[in-house]
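Can you read through this structure? Questions will come right after.
For this depiction, one protein chain was excluded, whereas all remaining protein chains were kept in their positions.
Moving on to chain A:
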């Protein structure tokens, strides 16, 4: 209904920006869930039998993952821009595997967004795996289930609320990204101009009605997501506390 009402107000460029935003957030969320699952499993693994060195490594990894929470997006964007330059290792690697230049490209945006939204996906998963604890996986092992079966039939279904929270937060946070995109993506229509950048352009051009429409869509979307996360279930306290 919102789209119908605003349809007349949305220019094709606005729709393109919204579409790109959704595409970016979807790709990033799927990739992040795949990467974060093993990472969160490793981070959550019960510490009783581990050496001190290993838990130190975990502390460092956790701090690195949490960096985007506190760093100004410009700092992150600046370093990524340098890393994406054709002379850098990352730049050479992306050329070698056929991705081309990452700066000012959709692929670059995906990588940057993944780093930026990583803590929002990892942390709910770590919380979910910690809440499940090692006991059920141990029980599965004593019944003869291997690691993959244990994950598929035991850990995954038990951690489902955590996966949903992680996916929703990762998606919503990527939609809300602005500073990093501007630093490394620039403003290429259809390639890197996402909704938040489009709003910035509208405001710069003093096109307030268009800025209003896009902003309202993002506002409603974000509110709906947060409302859903908070109101969903009382058992989801950990994800909320972290939010």
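We take it that a residue touches a chain if its C-beta (ideal position, glycine included) is under 8 Å from a C-beta of that chain, and two chains touch if they have at least 3 such contacts; residues count from 1.
Throughout what follows, contacts and distances are computed from a predicted model.
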Undepicted complex member, UniProt protein name, chosen from "Molybdate transport system ATP-binding protein", "Dihydroorotase", "Glutamyl-tRNA(Gln) amidotransferase subunit A" or "Electron transfer flavoprotein subunit alpha/FixB family protein": "Molybdate transport system ATP-binding protein"
Residue of A:141, A:188 or A:225 touching the missing chain in the full complex: A:141
Touch with the omitted chain, as defined above, among A:13, A:75 or A:158: A:158
Residue ranges of chain A at the interface with the undisplayed chain: 49, 135-136, 138-146, 153-154, 157-158
